[in-house]
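Notes to accompany the following structure.
All protein chains but one are shown at their positions in the complex.
As written, the chains take the letters A and B, and residue 1 is the first residue of each chain.
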Amino acid sequence: MIEKKQILDILQSYDQKKISIATVCSHSSLQIFDGARKEGFRTIGICVGEPPRFYDAFPKAKPDEYIIVDSYQQIPDIADKLREKNAIIVPHGSFVEYMGSDKFTDLAVPTFGNRNVLNWESDRDKEREWLEGAGIHMPRKIEDPRDINGPVMVKYHGARGGRGFFVAKSYEEFERYIEPHQKYTIQEFIIGTRYYLHYFYSPLRNEGYSLSEGTLEMLSMDRRVESNADEIFRLGSPKELTEAGIQPTYVVTGNVPLIARESLLPLVFSIGEKVVEQSIKMFGGMIGPFCLETVFTDKLEIKVFEISARIVAGTNIYMSGSPYSDLIEENLSTGRRIAQEIKLGQRLNQLDRIIS
Amino acid sequence: MIEKKQILDILQSYDQKKISIATVCSHSSLQIFDGARKEGFRTIGICVGEPPRFYDAFPKAKPDEYIIVDSYQQIPDIADKLREKNAIIVPHGSFVEYMGSDKFTDLAVPTFGNRNVLNWESDRDKEREWLEGAGIHMPRKIEDPRDINGPVMVKYHGARGGRGFFVAKSYEEFERYIEPHQKYTIQEFIIGTRYYLHYFYSPLRNEGYSLSEGTLEMLSMDRRVESNADEIFRLGSPKELTEAGIQPTYVVTGNVPLIARESLLPLVFSIGEKVVEQSIKMFGGMIGPFCLETVFTDKLEIKVFEISARIVAGTNIYMSGSPYSDLIEENLSTGRRIAQEIKLGQRLNQLDRIIS
Partner (left out) sequence: MIEKKQILDILQSYDQKKISIATVCSHSSLQIFDGARKEGFRTIGICVGEPPRFYDAFPKAKPDEYIIVDSYQQIPDIADKLREKNAIIVPHGSFVEYMGSDKFTDLAVPTFGNRNVLNWESDRDKEREWLEGAGIHMPRKIEDPRDINGPVMVKYHGARGGRGFFVAKSYEEFERYIEPHQKYTIQEFIIGTRYYLHYFYSPLRNEGYSLSEGTLEMLSMDRRVESNADEIFRLGSPKELTEAGIQPTYVVTGNVPLIARESLLPLVFSIGEKVVEQSIKMFGGMIGPFCLETVFTDKLEIKVFEISARIVAGTNIYMSGSPYSDLIEENLSTGRRIAQEIKLGQRLNQLDRIIS
């Protein structure tokens, strides 16, 4: 992990009036570039080989320039170039996944957010320590697969877009589907409806929903579209399909918009608040966007099964605002909110507090 | 039920240039406050204990002031205060549920809409009399559970957010799940896709889709997200789950947006029209927003299984307009439409026609 001091020295060398915003050309880059441009920043797209042609179809989100690498693992080689352009990196899930988390945490370019969070988020045990330490209700963890006595979800470690996850109702089913040589976690399967809650924690703002330091916003929510789990019921029940040799899968292909009952908003904010406060205590705090992946049960409880400590792709639905962010200001995407935070850091001369 | 005359006397005492809009801080209050402010009204949030902190995160929807009560049943005690502030109450489902319908209908504060409608809507027999009297197709009612000979939905009386509702396919299943000492209704289970249609009836406007008096609008539609019924298929079929002791439940946790085939709009308007016309005949008419809870069958018929005669939470998706309301004017939520109607009442000096 690169030292904060080193990053601050780089920042010191920047022309802070000419900050540009850089990210990898995938995941939520359209939104990041569009938002950055709306706030007046120059944008840099990092890509492998040729720049993706699809940006040509979306002129508002096309980066001002591209930096091309042979592979995402080679991003460290362009650190110089990025620094020359006074770049702040906005990381997203694919950025970290493609580059590898070790290379990402070592990268000598100022990066929006706190890179320390990766240690807590990528290991499911530490993630649980963080969230349960915050008083969040999570699905029960089953340590020994022989203890499975009701529906469970089995997940592999690391971001794999849901590939290979499976539901089992007994040890026998577990044994049948588990891939060898993979680290996995077994969680109680929570019966309810899934909500992916998109928050934003600003350490710099002091108007709004106040925390011990800074403020919390909730910008939008989505539900992931999972292939083939979402539509497989058209063919048969999980049991019938399993008998026919067809396995439900949980690969994210996209997202649909949704909102929650207003009477659940106090709880939604309360769990977001606890997670941020705990992160401040444990590792100096998450910064910027994060997502709690939850199930709302029929008792109107919210169970959190995972956290993503950066912008998630579900925010892409809300390129021009959501029913929630519209109550903050018009045309506010999460990508734009990130750019606003960087701009606020510039204005307050506190960029050092929101990068690492 | 408070006399209309008494309400009109109160209205007479108001400074009608300084009307404020008040509601309980839940359900659709963000939208009601945001809409009221956009139309230039002062807003009052009624809450128990401390004002909810989540409003701080949504500055456009934060009420201008709060009136705090010990419990919602004590709202009658603040009637004086509300009248002093020239308040018109905008009721929503939680307002009525939390306060109790007797206290609500007695409340000596001018209230948007016709409070008489509660008598017709909260009793499922009278609701059926109203809707079938209007020529609307409803799911068949089964009087005697012994007559169940196909899928039925069993619902308890009163607004409970879907809690405890269940599907039964036989008398045996009915017997197994029914809660003792609860009034219930048994309806034929209509197979199709659910649409919640958000209408607005204006007795004051005379341009648009004209009724015998006033005009009808259709502002948006949603589908409710029900926990755990919506995602339980990932675990098993209803039969398999019932055998495993897992009961599907129908608790509303939120809403997703949707639209209908354009070729169904004539029917959508026609059923809305019939319901309004019948309400005018039966009890002087609903006023303002109402929702028909429907199923669209594969024969492209619309079956109405319930009516809500005020703003429903599904409209919260459309804080800044819907695909339909965008064809009326930009940025038109149902909350804002209510505020527009009150403003029109002021301008025409006909507030008396839209309050009770």
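Side notes on the structure shown:
Here is the rule we use: a residue touches a chain if its C-beta (ideal position, glycine included) is under 8 Å from a C-beta of that chain, and two chains touch if they have at least 3 such contacts.
Remember, it's a predicted structure, so these values are computed and weren't measured experimentally.
Checked against the hidden chain, the listed residues A:S101, A:S170 or A:S227 yield one contact partner: A:S227.
From the set B:Q6, B:Q182 or B:S210, the residue in touch with the chain omitted from the display is B:S210, counting the whole complex.
When the missing chain is restored to the complex, the residue among A:V167, A:I191 or A:I317 that touches it is A:I317.
In the full complex, chain A touches the hidden chain at residues 26-30, 34, 52-54, 56-61, 94, 163, 225-228, 230-237, 240, 246, 249, 251-257, 313, 316-320. Against the chain not shown here, chain B presents residues 151, 167, 169, 189, 191-195, 207-210, 215-218, 221, 223, 229, 233, 237-240, 248, 256-266, 268-269, 296-300, 321, 323-324, 326-330.
The definition used in the following text is that only the chains that are shown with their structure count from here on.
On superposing C-alpha atoms, the copy chain A sits rotated by 120° relative to chain B, to the nearest 5.
Mean C-alpha position of chain A lies 36 Å from that of chain B.
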